[in-house]
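For reference, the structure I am asking about is given below.
A single protein chain has been removed from this complex, and every other one stays in its place.
Right, chain A next:
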Amino acid sequence: MRVLPLLSLLLCGWFVVPAHADDAQDWLKRLGQAEQQHSYQGTFVYERNGSFSTHSIWHRVQDGKVRERLMQLDGAAQEVIRADGRTECVTGKMVSGPGDVSAVSARQLDTQKLNDWYAVTKRGDSRVAGRPVAVISLTPRDQHRYGFELYLDRETGLPLKSLLLNDKGQLLERFQFTSLETTTPDDSELKPTGLCRPVATADTAAPVVTTAHAWHSDWLPPGFEQISSTVRRDPRTKSEVTSLLYDDGLTRFSVFLEPLQGTAVPDARVQLGPTVAVSRHLTTPQGDMIATVVGEIPLGTAERIALSMRVGKDESQTKP
């Protein structure tokens, strides 16, 4: 008779362990769908080394269509309006860069892929913005990416707080809602202010040039794939700058390649909160180039990527 409670305890233990692991996966799935399923409005703060800002967000899901407006509340009034993952308009200051800002469609959170590169565990429960949340931690399986701690809303699965941590557990950035309501914003709240400039699909301000140069990387941290590649002419120096964007499902980094045209440029490394920038000098058959890697990745990884850039197409790569 004594064996019975022991047996049941053992059985319980047997079931609890996998159930726990599934729990974290379930939360990840909910996170992936949350933005497409729930309307909400609220305010959040963003903090990184040397910067703290507050923002408002209005997010509406109607008939399967997502429309979103973001507005910075302090300093310059920076605004972005997005519809189904496409950027419709941005305030003047923010659109100084790339031409085809809307070329890539929204990417779904690929939970299977995430599990390959991050260990996902549920850490417990907490409260953010007055709402109960589940704490999920994504610990990188290698040293080439940072870890995340996500606080997901129990009701909707939305990320109410997101912390980026380096390998020593130091906080690199904080994104955190201070208030959230799950009411649907109306049309007036989603309307752009006068300063918001529409983004054309093909931006004429920065003409995209075709080039003989093609680039590939000899080495990439595992899991990262190239998701876009653009070449544009820098209006000041008249040189062609190739920019490549890579993604592992959660983290992104860019590589910029620019010909040096005889100027001597020292290698450089800059860390700006979570974002690192590494410039490395490369000697190619077409002349000296400088490769700059920018992204939310560890410094050593960025440096290795910069040194691995090569001219020419990679034979093993099927996609151009």
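By our rule, a residue touches a chain if its C-beta (ideal position, glycine included) is under 8 Å from a C-beta of that chain, and two chains touch if they have at least 3 such contacts; residues count from 1.
Everything that follows uses one rule, which is that contacts and distances are computed from a predicted model.
Think of the chain that is not pictured: of "Sigma-E factor negative regulatory protein", "Carbohydrate ABC transporter permease", "RagB/SusD family nutrient uptake outer membrane protein" or "Circadian clock protein KaiB", UniProt labels it "Sigma-E factor negative regulatory protein". Within the full complex, the residue among A:Ser39, A:Ser162 or A:Ser217 touching the omitted chain is A:Ser162. Taking the complete complex into account, residues 35-36, 44, 46, 48-51, 53, 55, 57, 68, 70, 72, 75-76, 78, 80, 85-87, 90, 93-98, 101-109, 159, 162, 173, 175, 199, 227-228, 243, 245, 252-254, 256, 258, 263, 265-266, 268-275, 277, 279, 292, 294-296 of chain A touch the chain not shown.
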